[in-house]
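Below: one structure in structure tokens.
As you look at this complex, bear in mind that one protein chain is not there, while each of the others sits in place.
Residue numbering begins at 1 within each chain, and the chains themselves are lettered A and B in the order written.
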Amino acid sequence: MSNVAVVGAGQTHHARRRTDVSQVGLAREAAVRALQDAELTMDDIDSVIVATGPVLFAAVNQPEKWLVDALGARLKPVVRVTSGGGTGLAGALAAVNQIKGGFAERVLVVAYDKLSEGALQYSISTLYDPFWGREFAVGIMGFSAAYWKARMDLLGHTEEAAALVSVKNHRNALLNPYAHVRKEVTVEDVLASRPLCWPIKLLDVPPISDGACAVILAGEDAAKRSADPAWIRGMAYYSEGENAADRSMIQSEPLRIAAEKVYREAGISNPRRQVDVVEVQEPYTCFELSYYEGLGLCPPGGAAQLIESGATQIDGDIPVNPSGGCMGANPIGATALIRLAEIAQQVRGRAGAYQIPDAKVGLMQAGGGWANLRGVAVVSSTKN
Amino acid sequence: MSQLFTSPDVPQVLTTTLSIPYTLTPGGAAGQFLAGLAERRILGSRCEPCARTVVPAQDVCGRCGEQTPDLVELPHGGTVTSWTAHQGRVVAKIRLDGADADLLHVVAAEPGAVEVGDRVAADWAAEPTGWITDLAAFTPGRARSGPAEATPVARAETSVEMVPYRLDLTYHHAYGPYYGRMFDELGSFSRLMGSRCSSCHRVLLPARAICDVCFARTDQFDEVSDTGVLQAFSVIHMEFVGQTRKPPYVYAEIVLDGSSTRLIHTVAGDFDLADAASTLSIGMKVKAVWKPESERVGTLEDIAYFEPVIP
Partner (left out) sequence: MQRRISRVAIVSVAQTRLRPSWDRLQHVDLIGSAVTDVLKGTGVTMRDIDFVIDCGSDVLDGRSISNCGFLGAMGGHHKEESRVEEDGLWGAVYGVTKILAGPASIGLVVAYSKPSESDVSAYYSTLADPFYQRPVGLNHRVASGLAAREYLRAHGLDPEVLDAPAAAAWRNAAANPYVEVADAPDAATVASGGLVADPLREHHVSRNVDGAVAVLLAAEHIAERITPAPVWVTGMGSAMDSQMLTDRRPGELEAAAAAAGTAYRRAGVTDPASLALAEVSATSVAEELMVLEALGLAPRGHGASLYGDDSPVAVNPSGGAIPADPVMATGLVRLAEATRRLTAANATTSRAVVHGAGGIGMQNHCVFTLEV
């Protein structure tokens, strides 16, 4: 089976509001940077996959139809894959399949959201069944906070442990030139911050950002012409019926299934030892704790201890979100692809000030919806 | 009695409207084009390699994909190259003099009075609003304003940075057989009815035809209790556009006795919401508090809230 690699990645300088570019202008910036990073032009691209958040975020239905011109992709295959917050990874997975399936040799994946333009919580609340429950919807924050409270009681994911995630990711974001939020916070700041949906407080929540990311994936022959490809060693994206009978809300089943599949493909049996760097998409701090367990970085119920131990700090043995994660920037539709771009740049040695020394194997996680869409990928500087 | 129950032969729908506010940024060339309209200038963009001037101005040439930083001010007159009339309105492609591509706009004329090849001229709105409709329409006849030919201009200094916008979308969601029965029972008897999976025998609420886990059909409706277990909760302090109730309140996920799924609702009662975090606990028994019968409308909000059951 042919291999696929990331050969270029780029992102915008994320911000609360960009009034100098339109949605498509923003997406173009990331695409241009990815092409420069890969030393390619649009002529080298066979196919484009666009990934954005739900269309009601942005008042533009099927925005790839608008984006095609800004990308200079006229008359190429262009399609949009969407899957809530994890959409960027769902898009990358579609690209991997296009390449392995012989449909394209190089695919440009572009993901973005310009959240300043919409009414975020209102738009997200339309995720709820119009007949049943929408009247109680609080975006996805009320839901996420509710199950954090449950995990707090059952797994010890305390407010203090989540605050440590906020402190770590905010500090890491100081090193990231593309980050939107660059300010140091303390555990005390987080705990004292205004409750939005208790136990979620203001500093447990990432910013709302305008931003875009683009990644270029290439098949084995094309990737070999790249100086430093980041090989995709495994990638999967699984779903779960959001109100299925006895759905486990404490440990994510789709995350477990996706991680198992990807680890098997990548030959990973002990991620804590075998992975050098991790990027997770944490829409709220509590989710990062949950992912530690779902990804097998620690046993169930061990997340608070893992963050307290310092292991996931940038200089720890299993650094998580050295880029600052979503705390640094959160253009929702782009965040999953940003996580993939970040681990690719890490194993390519291009992560700049937050480069993990000698990183060879990177792990990323992303997801969306009712926490029922979950994906995982592993990239490596070596093919196998 | 609910309408559904009394007239089961009439298809029933739930009408909802989404009315979402936006603040859109045209950016780059579009921002300058729109700002130009306030000065009654029509700006196009010029791609030198493709030797094309397109209008309205674009940041990127649609043909070659390269940036087109050169702006051109175009005459206000042009020729109709194509038109249609839809719902009494003529929309046309207009080739402005000096442009190499058409502009899509409205022609203020009766459908029968427009032909391909007709000359038309820009007609301006009295008060600019920052939208393309500041150029209100084109009208038959010769232009009486604007430059005589396409004229290169420096990047405009003014730009429209943000324009308010709203999407209003209305839906008529069908109830279908499962929700129809479920809401009938709720509206007529204040009863919560789920459907039972023919394979795993678990009861699913809201009722549905197919069990998510087994992909087996459900084969009977079963009544679900209005008591249950608080599976998760949070305390809402945040306010946002489109919110249906005033904070603070409790967002609750409850598994009702006799069902295996989560119900989204709120918990209240004889406690101070400020103390909800310590008063409520995961796994606690809760019971529905129904609104007075006269206030029930056959929705989930017939249950005013769930209250903790003190053993």
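By our rule, a contact is a pair of C-beta atoms (placed from the backbone, for glycine too) under 8 Å apart; a residue touches a chain by one contact, two chains touch by 3 or more.
Fair warning: this is a prediction, and the values are worked out from it, not measured in the lab.
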Among shown chains, those touching the left-out chain: A, B
Listed residues A:I124, A:A150, A:L289 or A:V320, member touching the removed chain: A:I124
Residue of A:L154, A:V185, A:L202 or A:I257 touching the missing chain in the full complex: A:I257
Touching residue (missing chain; options B:I42, B:L103, B:A143 or B:L263): B:L103
Touching residue (missing chain; options A:S290, A:N330 or A:N372): A:N372
Residues in chain A touching the chain absent from view: 1, 22, 24, 54-56, 59-62, 64-69, 73-84, 90, 93-94, 96-103, 123-124, 126-127, 129-130, 236-242, 244, 253-254, 257, 368-370, 372-373
Residue numbers in chain B that touch the chain omitted from display: 11, 13, 16, 18, 24, 26, 30, 34, 54, 56, 58, 62-63, 81-86, 89, 91, 93, 101-106, 111, 116, 131-133, 163, 165, 167, 169-179, 208-213, 215, 217
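Keep this in mind: only the chains that are shown with their structure count from here on.
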Chain A and chain B, separation of their C-alpha mean positions in angstrom: 25
In the complex with chain A, residue positions of chain B that touch it: 14, 16, 18, 20-28, 30, 58-66, 161-162, 165, 167, 171, 173, 175, 179, 183, 197, 200, 202, 204, 206, 211-213, 231-238, 240-245, 251-253, 260-266, 276-277, 281-282, 299-301
Touching residues (chain side chain A, partner chain B) in the complex: 18-23, 25-26, 28, 42, 56, 58-59, 69-74, 114, 116-123, 125-126, 128-133, 135-139, 141-150, 153-154, 194-200, 241, 243-247, 249
